[in-house]
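All protein chains but one are shown at their positions in the complex.
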Amino acid sequence: MDQLGIVANISQNIARRGANILNVDIYIDFDNGSPVFYSRSEFSFDPLQWPRDVMEEDFAEIAHIFKAQKSLVRVPECDENLKMAVLASWQDHCLVDLLHRWQEGELPAQIGAVISNHSRGPNTHVVRFLERHGIPYHYLPTTKSDKREGEIVELVKDTDFLVLARYMQVLSSTFLRSYGKDIINIHHGLLPSFKGANPYRQAYQAGVKLIGATSHFVTEELDDGPIIEQMVDRVSHRDTLTTFAMKSENLEKQCLAKAIKYYCEKRIVRYSGNKTIVFG
Amino acid sequence: MDQLGIVANISQNIARRGANILNVDIYIDFDNGSPVFYSRSEFSFDPLQWPRDVMEEDFAEIAHIFKAQKSLVRVPECDENLKMAVLASWQDHCLVDLLHRWQEGELPAQIGAVISNHSRGPNTHVVRFLERHGIPYHYLPTTKSDKREGEIVELVKDTDFLVLARYMQVLSSTFLRSYGKDIINIHHGLLPSFKGANPYRQAYQAGVKLIGATSHFVTEELDDGPIIEQMVDRVSHRDTLTTFAMKSENLEKQCLAKAIKYYCEKRIVRYSGNKTIVFG
Amino acid sequence: MDQLGIVANISQNIARRGANILNVDIYIDFDNGSPVFYSRSEFSFDPLQWPRDVMEEDFAEIAHIFKAQKSLVRVPECDENLKMAVLASWQDHCLVDLLHRWQEGELPAQIGAVISNHSRGPNTHVVRFLERHGIPYHYLPTTKSDKREGEIVELVKDTDFLVLARYMQVLSSTFLRSYGKDIINIHHGLLPSFKGANPYRQAYQAGVKLIGATSHFVTEELDDGPIIEQMVDRVSHRDTLTTFAMKSENLEKQCLAKAIKYYCEKRIVRYSGNKTIVFG
Partner (left out) sequence: MDQLGIVANISQNIARRGANILNVDIYIDFDNGSPVFYSRSEFSFDPLQWPRDVMEEDFAEIAHIFKAQKSLVRVPECDENLKMAVLASWQDHCLVDLLHRWQEGELPAQIGAVISNHSRGPNTHVVRFLERHGIPYHYLPTTKSDKREGEIVELVKDTDFLVLARYMQVLSSTFLRSYGKDIINIHHGLLPSFKGANPYRQAYQAGVKLIGATSHFVTEELDDGPIIEQMVDRVSHRDTLTTFAMKSENLEKQCLAKAIKYYCEKRIVRYSGNKTIVFG
């Protein structure tokens, strides 16, 4: 009975504040006993008519009426620009793609810092780009015994989320708990196949005819977090490990960029254990 | 200002009748001066609590309040099973596919009749299938001067929509006006390319690397009605007219079936001249 | 050094017999130490000028010169029509699709028999279709302790290959050895993910955004044989187990049909352990 009137209540509230609904999407999860209701609304409004604090109270009240899980109710600032930090290793393709999309205005986010465990010279494209845009670049070489996680947490503590742009290190659960916010990873294989190291080689040896990339949230279990987006490309017996990598890198860039975009537009909700809703 | 509160009003109305919203999708068209609001709601309800006539009144009132275009407000029966008639020529692939999907319960519609301008023997798969399911089969051979349109109109007058499953005749505007309901066609080319006769050959001669199929509503202008769905497949220099046809037929079946499914689920709205909304 | 001149030798031989090469494809596998050479040639010839026995001698000689693995040298009859038997369970979608493609002439093979461990009434589409075309239908119900494999081997001993059209039984290694010829299976998941039972449910629970189907050769290890073809479709949080199945079935049909077609056209070569070459 409990979702009776949720959409009504939300949209009526939006209407009585003189705001205009631009987009509504709802999803009801019937999989686990009692249905769970999820919704995303996009609306334009006049901040004089509907000040921030009133808006928050309004939605808190609706959340209260329908006994929503408080932590899940988000009323983002309309001009909100999430701040991300990007972690990378020696491979540039995802990092560079992400920087260019950011420059083109395709990613509605700020880049707080780029952290790499691989050294880059001052004249490399990445380092020059970051300098030019005033984005801090931190080189933190890792060893088996020292993942530099304490320093990383310190460097990213003011960010809203992390992006692992082919960062070739597994983050410890201590790190995850300590950072406490969302981390988006790109895995160069079609999860849940090919977890762990060298998914290109795994796929190549399996003789697959399709390869893929998967962007997902990071959880304590390696390559097992909720999947956000997946993409595939065709391979044949003519493909080598090298062309597997080339085709995959092309997918990884697109797949990671989509996940970041969805995330910044607040389209993603985690639900039902390890799944994601991606609102349209 | 006029869409203020439409979603609220609709969903509140659904809620106060004790019904549960299962799906809501809205779309606002900003392209032509003042925004136009479109919406589709799916809900489960108790017919004792919300009888049909009350439901219709409710929505009529909302339509009135927001000055909706009356003809566009549809409150379909929850157990509604639209009745279609299928027109075909000598090619069976779309017709057979459609009959099987219907048999599998994939198309939420009845088949009122199948009309063909091409003769089929009593022992053919199509004719036996129709007999077995008690669906009338009409053979109406057409000539250049007699398209038998009067008879067709008569035969399909009690249907809700027509499907042209590779019917190789252009229907006259007299027919369209006389029938007066929706007609869905499958075109074996990627519209607006390759209108008219022999799109396979047109595509083949153009040296394309992708071929496609298009399902669309029929309008008075040939192959120019609102597009519902399109699909493509890859071709190379190795493909011949024969393999163009084979690949395309595979697309045509799927593309037509999707359009019919969307249509029966009331997901399609025509708007902005010759476009379609396909609600998710 | 050993592949020096193989193409030359083959094509020269074809030319000196007055035959015309229509298609040549070669593939050299460099992955395992010394390169291994694979080749497929399609040619038209005059059987008076190049009788069957001479042709076989010619290729045997080439095989001898280049020390080819004898068992792999195939000189199929030009009008060869491989005979397959199809094993199915209660699900019809792959079986029916295969029968229709066969009827349309899309599969260059004969159907020797259809064997099912699930009962079908005499008035079902499948049974009537088979009757009409004079194809034997065998109902062999299996139990945990009796897979009826002896009877199956007996029934299919004169076929060239088997097709498992969603046959829900694992064939024993005794059966595989006893039959001794190729068996093509369709797996309703994107191998090597989702092996074994209920891949739809596995994929659903993994929260994937793409589902797929895989056609492959059957080997003693379950769902681990060389992959022939794979196809994917997009899913979202809105998809249910039911729509996973519907989308997947659509893929399974196409994926199995492609594998059978490639197989009958002798495009497939197994190599390098568990991989396939699919010649273009």
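Here the chain labels run A, B and C in written order, and each chain numbers its own residues starting at 1.
Just so it is clear, a residue touches a chain if its C-beta (ideal position, glycine included) is under 8 Å from a C-beta of that chain, and two chains touch if they have at least 3 such contacts.
Predicted model only: the values in this text are computed from it and were never measured.
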The chain left out of view makes contact with A, B, C
Write down which of C:Pro51, C:Pro76, C:Gly196 or C:Gly280 is the residue touching the left-out chain. C:Gly280
Touching the absent chain when the full complex is considered, from B:Ala68, B:Leu190 or B:Leu256: B:Leu190
In the complete complex, the non-displayed chain touches which residues of subunit C? 3-16, 18, 20-26, 28, 280
For review purposes, identify every residue of subunit B that touches the missing chain, sorted by number. 27, 190-193, 206-210, 212, 226-232, 236-238, 271-278
Residue numbers in subunit A that touch the chain omitted from display: 93, 96, 100, 103-104, 106, 125, 128-129, 238, 246, 250, 254, 280
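In this text, only the chains that are shown with their structure count from here on.
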Distance from the mean Cα position of subunit B to that of subunit A, given in whole angstrom: 38
Multi-partner residues of subunit A (at least 2 other chains): none
